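Only one protein chain is missing; all other protein chains are in place.
The block that comes next holds subunit A.
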Amino acid sequence: MTRAAARAAALVALAVIALAFAGPFVWVLLASVQPEAGLTAKPSLDFSFRNFAAVLNWETIYQPVINSIVISGATAVLTVVVSGLAAYPLSRYKLRYGRHFMLTLLFTTGLPVTAIMVPVYSMFFRFNLYGSIPAMVLFLAASSLPFAIWMMKNFMDGVPVSLEEAAWVDGAGWVRSMLRVVWPLMAPGVAVVAIFVFVNQWGNFFVPFVLLDAPEKQPAAVTIYTFFSQYGAVAYGELAAFSIIYTTPAVVLYIAVNKYLAGSFSFAGSVKG
């Protein structure tokens, strides 16, 4: 095969792959703006925002999205604060069990969270925490922590100790030097961790599905599932509009941190701790 032919073959293959991946999206995009949308992505000349208008009400969109913002936001803030604190001694001191601790965290990131949901539910039920959003946020933060601590520690390692030494000379303790020197210098890292946790929880379906009891507490991930299983067979256009509204924040936030996450995938091969 000549070079040109190989190049053409590669381009054709990439085009086929891109089309195949775009395929399932087509229906959502088309159905959302077509007033008489069915399951088929059949383009017609009709165009309206009626589907969006139909779902923009308190029960369908506003309340679930507010719940999602509260749950994901609270989890992200709590995770960032707790992991930011934990990263400090791990990054700054030679701890006797520091390496063991980091390896244990890395091991924990591999455990399937889905698997522990039955015992978690049973625990929540026993201690009367079933249906409590704050208790669920604590659980979500704990499940995000192993990974967040890893990221935070790596960011913190990038802040030179010499800058902190200057603060110590001025009489600042670790609390002040952490708050005034280290955290501000790693602000982009803090933002990446926060957004990363937020986006993950935004899409989280199983945990709220299991741990929350009332529909008015549920985040959009669960509401959209309920909507889908109840009206999915009739209100396609509305389901599509709902999907787009719910998906947009995740996409926007992903694009925002994309640049910072870009170089990070080489870490499947090696991890710096």
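Basically, contacts are C-beta pairs under 8 Å (C-beta built on N, C-alpha and C of every residue); 3 or more make two chains touch, one makes a residue touch a chain; residues count from 1.
Just so it is clear, contacts and distances are computed from a predicted model.
Its record in UniProt calls the unshown chain "Sugar ABC transporter permease", which is the match among "Heme exporter protein C", "Sugar ABC transporter permease", "cytochrome-c oxidase" or "Pyruvate ferredoxin oxidoreductase". Taking the complete complex into account, residues 6, 10-11, 13-14, 17-18, 21-28, 31, 38-42, 81-83, 85-86, 88-90, 92-95, 98-99, 102-103, 106-123, 125, 138-139, 141-143, 145-147, 149-151, 154-155, 157-162, 165, 168, 171-174, 177-178, 186, 189, 192, 196, 199, 202-203, 205-206, 210, 221, 224-225, 228-229, 232, 236, 239-240, 243, 246-247, 250-251, 254, 260-261, 263-273 of subunit A touch the chain not shown.
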